[in-house]
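Removed from the display is one protein chain of the complex; every other protein chain stays in position.
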Amino acid sequence: MRLLFRKELREHFKIALIGLAVFGVMLSLAFSRCTSLVDHSATYGGSFSNDESQQPLLSTNLLTQAAFFCAAFGMLLGWLQIRAEKHPDLWAFLVHRPVPRDTILAGKILSGLLLYAAGAGVPFLGLVLVAATPGHVAAPFEWAMTLPSLAIFLAGISFYFAGLLTGIRAARWYGSRTFGLGPAIIAVLPAFGVDEFWQALLFIVIAQALLAVAVWGSFRTGGHYANQPIVSKLALLLSCTVSVAVLLGLLSGGAMSLFLSRPDYSYTYYQLTKDGQLLKITRRGMDEGSITDLNGAPVLDEITGQKLLLKDLARRYGMGMSARANVAEDKSGQAESRSYSNPGRFFLPWAVFDKMIWYLTTDGRLVAYHFVNRRQVASFLPPPDPGETEGRFQPPPPYTYRTPYETLTALPTDRTVYAIDLEKPEAKPLFTTSADNGIIGFAQMVSRLSPPSSNLVLVLSRTSIHLLNFEGRPRLELPFQPPPSQYSIVSVQFFESGGYGVRFDPDHRVNQKLGGVLRSHIKWVDANGVVSRIMDLPNSPEVNRDSLWDKLTVVFVPPAIPVYPVWTEYRVAYGMRILLVLVCVGFGWWLGRRNNLPRSALIGWGLFHLLFGVPGFLAFLAVKEWPPKESCSSCQRLRVMNLRACPHCGSEVPPPSKTGIEIFETLEVK
Amino acid sequence: MSDQPVIHTRDLTKYFGPKCAVNSLDLAIPRGCVFAFLGRNGSGKSTTIRMLLGLLQPDRGEASLLGCDSRALTPAVRARIGYLTEEHQIYGWMTVGEAGSFQAAFYPRWNEKIFRGVIGHFGLDPRAQVKHLSRGMRAGLCLALTLAPDPELLILDDPALGLDAVARRSLIESMIYLTRRADRTIFFSSHHLADVERVADYLAVLDYSVLRACCPLEIFRNSVREVQLRFAGAPPTLPPIPGLLQAFRTENELRVTCVHYNEETERALRALGPLALETVPLGLEDAFIHYLGERGEKSFILPGSEASV
Partner (left out) sequence: MSLRIIINPGSSVPIYKQITEQIRMAVATGRLTVTDQLPSVRALAETLVINPNTVARAYADLAREGVIETRPGRGVFIIPKRKVVHPSEGRRRLEPLLNTLISEAMAMDFTAEELQEAFERKLSQWKNEKGGTHE
């Protein structure tokens, strides 16, 4: 086997080298793009978008390019390794030798993985080393940041197996050879979106196992479906089913975007204006929608006298702040709710000035990186809370937006809010809570250009809500009612009159568990802090049930996947789904009977179609090889030729007709 | 064990789409012989050979080599079977020497002397890269790689295809050399009837997916006879004759080829009233050509110019 391994390496090392070079260049370019964008933004001003992360290892742009490369490279490598023996005589040369077929495949796969590791892994390794060495990246580094790269690297291996499968399958229709790609595509997407690395790994491992088993079986038979072991047949069918499902999804999405002019989702929301009025806005996609008051009467634009348009609505808004309450005991849990590939899980750029970038890290420190020499030059911690040995800030809340050019900031620890001037740097305590009443939410509205009294901080504790300015003077204080265990979003609107509108929105997950009974709650508060009016908003339907896309999904998704929305709007879709599945089962049964499959096979296919519906049936049509058929010589009906006896009349296949010129004689045994 | 056929097929059948490539083939090839597998291009020879070696699955029927089912040839059995393909395909980037040492590591009975011998016979430089070899030299290399493991059964699929006369001769010499051992069997397909006549004990003829003949060489040749009939005027129409292969008509001659010529056939022909009737012996190639050629009558007389068929 070692010889086969070496032979494969020798045959394909060139492609690995080319891949290494191409990927190395790609990553270098993406890396320098990240760093130069950071430099540019830091020098000339501009926002830091999350796509162009300061940490290249977490840059969506870099990771997406890497994913494309690993997928293409993996697939090409697998495909080339099989196509090397495309000629049937060369295939015979490889395969006719005193070595089990599985060993030959093992030689190919091991060498292929090594080549993949060289072409795709080495550049990644280079990237990691560069990022890990201080002086190259002006952002914090942690080893956990390399996990997205690792996931993408591993996901490329699924494409390697898909490439092997594409090369080896002897398919009637060449396009169906690419049906190995479905699981690979499904495996690479979670690399970006899931919360934890191990979840992405799970998808990747499952896809690879499926494809590897399909490759194993196909290699054994030289690409034909007919004589593979049952396990690999099943793996092949499942891979194709997934691919067909993906394809159907893309096609219907594409068809829908072409033919549907109106988006099929609608939503409603409520908005407080700066004079305390509550408006109800209903929109359908990007349409104009309608703006009404709570009774449904349309709101008129005071200038034109016509119906108020969305673009003019902004005029009516006042300033506002919003904070999210997190009641979990472990404050670091806040960061975990983001995807492992999101930089927000590690740090948030907090301020930029004087050639330095300050970051708020999730372990509660403010650190500064000099963006010319790209090293950490400063670090700032708050004083410890009473009873703690070390001071640390609370990790940045998710979805925080911050203008990064303000050097003035406020940040909470578990119990104290500090006003911080980064230029000095120094911290001044603004507000402290009692021991068992920790700070669970926080927001700020800060500008150096405004007078200090208008720099505001919104603090949520377990029992109350506080609005303060940077001198520590409280402007508003309210009990946290409804309680933070159920209501996690608190928004404060500033009215022109000097009063406030305080809105409490329920926590999404808690509300779902309770069946959606919790309603948003608004308190109107005057300038003295007295509550003048309260209201619970009507429920706005969260989920649009009219979505054609969702209905199509219900129709075509295989019954094995638990998509069973309970609403009555989906009754027709359900009916169609059941009907289609039965049609598939019936059609499959008929095809099986026509081709004289044994009863066990008929039942097996019936079950398969029952579980996997339309995508499974289409995969079945693409993959199954049918026996040849001719009309029987005695009963004239169409019969399969892979059985000696005609299934209709029982007569045996007659020997080929003699023409009178046969010359036969027994051969002597020496 | 020794009287088991080394190649055995029963009702071996393969379809490609609706077309039947091999139709119910029954073969039993004894050990120790040289067996020629003949047929026109596209008659199913390569398909049969691929099924024998387990590279292609039949639609119906069984095949076995050395007593082992072709669908499940074990590595031990594969070590005893040599397979030479018509395209002589080897990895182009290997050198001759590398190809030898690559193969040698797989076979326990590899005989380096044989390998060197055949390589030398074809004049190959061990450092030459395969992709720079001519077709004949590549054939020599493949032959060396196939013979060096000292196989008991040698299966050659049109090995002389595209070879020049010298290379072909070397190939035949190697085949004859192999017959030194009484337990070595050679099964080969070829279009070179002269070479077949030199070297084969038995032959089988595949007539577009159907086996029409399987017998010793001499029996085949003796069974196909050409009869020349001379007439005073235009030859009469030919009645149906059992075993008729072809009839060729000229101005006053009728040349008939048929199989299993016997007294009945002779009587039927004499009944036409020829001036002279003469049987002509045929060489193997001519016999083969008549056997597999177009059936029925052929004529060089253009229709309309003379009384013709």
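When the chains are written out, they are named A and B in that same order, and each has its own residue count from 1.
Methods note: a contact is a pair of C-beta atoms (placed from the backbone, for glycine too) under 8 Å apart; a residue touches a chain by one contact, two chains touch by 3 or more.
Predicted model, so just to flag it, every value in this text is computed and none were measured.
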item: Contact list for the unshown chain, restricted to visible chains; value: B
item: Residue touching the undisplayed chain, where the options are B:Asp125, B:Glu218, B:Glu251 or B:Glu264; value: B:Glu218
item: Residue of B:Asn111, B:Thr179 or B:Asn252 in touch with the missing chain, whole complex considered; value: B:Thr179
item: Residue among B:Val96, B:Ala200 or B:Leu269 that touches the chain left out of view; value: B:Ala200
item: In chain B, positions touching the absent partner; value: 34, 169, 172-173, 176-177, 179-180, 193-195, 197-201, 218, 221, 280-286
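By our rule, only the chains that are shown with their structure count from here on.
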item: Chain A and chain B: spacing of chain centres that average the CA atoms, whole Å; value: 61
item: Residue ranges of chain A touching chain B (in the complex, touch as defined); value: 3, 7, 10-11, 84, 87-93, 95-100, 221-222, 224, 226-227, 627-630, 641-644, 653, 655-656, 659-665, 667-670
item: Chain B residues within the chain A interface of the complex; value: 3, 5, 11, 13, 15, 17-18, 20, 23-24, 28-33, 50, 53, 55-57, 59-60, 71, 75-76, 78-79, 81, 83, 85-91, 93, 102-103, 105-108, 182, 202, 205, 209-216, 219-220, 223, 242-245, 259-260, 291
